[in-house]
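Excluded from the complex is one protein chain; the other protein chains are retained at their positions.
Order as written gives the chain letters A, B and C; numbering starts at 1 within each chain.
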Amino acid sequence: MPSERLEAGRPAPRGEAMSTQHRLDALRGTTPPRPHDARAIAALAANPGCSRRALMDGAGVDKDAAARHLGFPAPFGQSPFAITRGNVFEALVKADGCAELLRMLREALGLPVAEVAYHDVENVGAHLRHAHTRALIDRAATGGQDAGTLYDHPLLTLEIAGHTAYLEPDVVAFQLGGRFHIVEIKSFAVIDGQADPAAVAAAARQAAVYVLALRTLLEELGHDPLQVSHDVVLVCPENFANRPVATLVDVRRQLAVLRRQLTRMTSLDRLLAALPEDVTFDLRPDEDGRPTRPVAELADALRGATARYAPDCLSTCDLCFFCRDEARQEGACDLLGRQVRDELGGVASVAEALGLADGTRDPAVGQEEIARLLRNAERLRRECLT
Amino acid sequence: MSLLTSLARLRALEEGIAQPVATVRHCHLSARPMVFVPLKLSGEAAAPLAAMLGTERERPRLLVVTQPRNRDLRFAWAAELAGVLLPYIEGFLADTETVERRNADPYERAMDAPQLIVPNQGGVAFTRLLGRSTRFRRPDGPYPVPESVPVLGRWLTYFGERAAYPGSALMLAATEELGRHWASGQSGLEDANLAALLAWITTGPSEEAEDPLVWPPAGPATDPGFDAEVLAPAIESGKPERVAEALRTQLEPTWRLMWQAIDLLAGLPEGASAAQRWEQDRGSFSGMATHLAEGAPPQARRDGAVAAAARLARMERAQAAYDVQRAYDDPLVMAEYRLTGEAFAGEVVETDPDNTEGEGRSRKLRPLVVIKTDDPVRLPPGATLGTPQRRAQGAELVSAGEGLVTVKITKGMGRGRTAAPGAVPEVGERVCYTSLTDDFQGSPQLPEAEATPWTHGGPPQDYVPDDEDAQEEWS
Amino acid sequence: MSDRLDDLERRIDELRAGVRKAMRHRDPATARTLRAELRSAERAWDALVSGEQPEVKAEPPRLVTVREQVHQGLRLLGAAAQPRLIVAVSDAFFGGTIRSAQLTSLRRDEERSFRSSPHGRPYYLCAALTDRLSAARGLLTLSTWPLERRVVGPLSPRVDFLTCAIAVAEHGEEHGAGDGRAARLLVRMARNIPGATDGTFGPPVPGQVAAAARAELRVHAERDTRDRAELAERATAQLGDTARLFGAATLMTIKKENAK
């Protein structure tokens, strides 16, 4: 049973889901599915309006690989220094039976001194990790007094568009007021009580995925899912030292968003319907996984699914450079950002907007006002610049 | 961002070159700015890696931490930095003027002040963090540092805070200032890339600008590729000069860009009110220096209740003043308000310079001016108006319609029975009036910090920089 | 040398130009390859200006072998410990020269040597045993210890940490903290033990640390001893010599074996 889970374990698609599932698999083609990790799942909410992204995520297409193959590699490298720093810090927090973590849980959350039991789920073979996690969590939830406190390297799962995503929270802590808490270890600094809001938000979104997965697990096991707290324990280095500090982060909002996105994913068939039957995003990898699909062909296939490019994509989507290039070819106002695009009312193209401003183009029905505004703005600019 | 700026961006995109969104420079530009390009170690909060800085474009100083994990080297670096910055800063303290104040003692104000220019907001934030991580240090005790380090920390903290103060020019971020004066054909997010923004302004968009190999990031973060393929091996090799060389390659391009940015800004005539804001900067700078000289403790980690409220009031006032001054100094900025109907400009078509109101002693001169304008006026009758052409005057909107606006001058006409020559605009003169005026009444007293009320946690225990501040180890 | 530099610099300029050209012609593929060459050229240039390639730093003459130093550290600690702690101890008290990296392969070597000639050595550096009697990840123990000390129940990581803290504190007390290293190690451990420090940042009092550690130890001792006794029993009953020292093979390792 668990072993079957291991190979990209996908339950046999049923009924209505079937066609959708098959379409999605066809969309991905021979390329092996990119398993969703917590970050990927959290990122589903980054730009829900983008059909292209929704379809690629739904089909488990490796957007990064696609972007490379298209010649628009994503701009997200990670520095070896940052990676080392991250690992060193996590090791420090977990060293000596999570001594540091226990200190923080005791100080910040009043964890009783007696609560020190530590289970390293990874002590069992990788293939047993999920099953072992289930067993341990089940025992804890059933309220065995010796249920234990810290579960290191647990392995949770979540069904994403018919695929099982495997999720690895840093630590699950129990016995904080009888509830499970997700512990998220991050190496960005908390300085005088504050951290980079974007970084915290990302951590919160990711932790929300773990909370949801753990709640789902409890539900499957017939326990009260609310035994999992919506407060996650965020552990970061404090100020400029290596010393970790714990902060509680309320992820209820992120949970709500996550639920919305997961329900959306089930409605992919609407998007699929809009695609030609035979279209596929297959990279046609050769035996050593190198993509062989003609680039132009792949690009066309992708253009078949409309993107909704916004500059924010540059920090959230592997495909951003490809879509930005597309937007440039089309001379779309989206290039200038959501706000500008919104300000221009219905006007979508640069040429159109400027035409209206110069008066060289007559406003279409419904464009009268934006035309008036633009002409006025153009008049003022001319007046001030000449 | 207003439609006016959006239009400029669209135009830039179409013409492939940035468009002006200001006709004058809205920040003071020092004759001897200190250009400061810091780099930090990826993955760390504020671990300095290197900095290129100096006041002369031909003679940049390169400071490098050749073994970033070694905290002693980091403090040595901080001391080196202090060795460059402190003399520069203190150099402005000698030459001062005495300023008389109403119901307060006169004080000494520096004739000129230092100006730090960093590439981007990241540079400002890093400066602030650098200040935070050094200002509590002690030259004695368990983790002693050179005496100059805590002093540097307090100055960097000060500059970092001034950078957040509307209209201050003590510390500028190049991308911010350029973006205030030119609209590129890319999004605001992309404007944060100095190379890209400058390309738009000078030669037009360039793919290279985003290629870290051609234009290394302007910091403080380094290019991950560079970290992996060049820096890490260099550090491993344990050869300081090799690390320094590697970092030089990352800093020099940005150094050149910084001076290009300064040249561009210098090319614009300075706005009328910039000098006034710079005067406040000089006053603030002198205040900080005195503070330091009197041996006051380092800036607290965070504002107390009263300090926060006081700062907020100052900043809100500064912001409002800054917005008004920019509009009054620059027709292109004023145009934004004309577009939204909060201002209008046009030609005077009729005047009644001798119009009066009231009788006998209370009889006052209230000249009327009729202006013909193409602007959409969205101001109600009775609205108080000001005008860039006669800043001392105040006016009131009488009526508006059919492109004609009647305005009554209500302030600054003096006592006389007839208007002084030039006080009332002549027929045919182009004038601009706006509801945007900067007559703020001062903000009311705040309680003393030690009188903080119970609603805000009561009196704080007064702040003593404790050992922890001085000893938190630098990982 | 210098003309090589010139060649390189010329080459670098050409490549830069090439990259630009490729980008302009929307030919990212070429650009990518050119970039790679550019990097290597730059690396070469780097190497030249900064002299010849770095030679591998010579290990300081080692009087005591890694194996012996680890043994020394573990004897002092008296409980299962992670490499980083062992290294810290050996560094703090024995002027140790080992680095964590050197300890990774250690257990495998020991196991090999034991298999070739069982009990050929006075002691072996061996594994701690999990509740599945498999080798616990990243923990080292001594073969000379009773099994009870070498198995880890749920509470053992904490208990062992406290035991180690006591050992470090007391050793420091007897032999003097020496230089800062020992003190720093004690601080790090002390701040994670309730009551071990009085909140100030001064160096902790070893006696106080030991006392605090003992106090918490008393809370866990009974259950931990029970768990360990039970585990030890199972180990004795179920494991052969090798497995008892180095851990029973998990399904994973069996798979690996079969794979060979």
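Please note the rule applied: a contact is a pair of C-beta atoms (placed from the backbone, for glycine too) under 8 Å apart; a residue touches a chain by one contact, two chains touch by 3 or more.
Following the convention adopted for this analysis, contacts and distances are computed from a predicted model.
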UniProt protein name of the chain not shown, from "Part of AAA domain-containing protein", "Rubrerythrin", "Branched-chain amino acid transport system ATP-binding protein" or "NADH-quinone oxidoreductase subunit J": "Part of AAA domain-containing protein"
Chains in view touching the one left out: A, B
Absent-chain contact - pick from B:L170, B:L213, B:A305 or B:L385: B:A305
Residue among A:D62, A:D152 or A:E343 touching the omitted chain: A:E343
For chain A, residues in touch with the removed chain: 45-49, 190, 193-195, 197-198, 200-201, 204, 234, 247, 249-250, 252-253, 256-257, 264, 308, 310, 312, 316, 338-339, 341-346, 366, 368-370, 373
Positions on chain B where the hidden chain makes contact: 164, 166, 302-306, 308-309, 312-313, 315-316, 319-320, 340-341, 378, 443-447, 451-458
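Please note the rule applied: only the chains that are shown with their structure count from here on.
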Longest centre-to-centre distance from chain C, chain (CA-based): B
Chain centroid nearest the full-protein CA centroid: A
Chain centre separation (chain A, chain C; CA means) in Å: 33
Whole-Å gap between the CA centroids of chain A and chain B: 36
Gap in Å, rounded to a whole number, between the CA centres of chain C and chain B: 50
Chain B, residues touching no fewer than two other chains: 225
Parts of chain B lying in touch with chain A, wherever the complex brings them together: 1, 3-4, 6-11, 13-14, 20, 23, 41-47, 68, 129, 132-133, 185-190, 210, 222-225, 227-228, 232, 301-302, 331-332, 335, 338-339, 374-376, 472-475
Complex interface listing, chain C residues touching chain A: 28-29, 32, 81-82, 84-85, 130-132, 134, 136-137, 154-158, 160-161, 164, 189, 191-192, 194, 216, 219-220, 223, 250-252, 255
Residues of chain B defined as touching chain C within the complex: 142, 207-208, 211, 213-214, 225, 229-230, 233-234, 236-239, 241-242, 245-246, 249, 467-468, 471
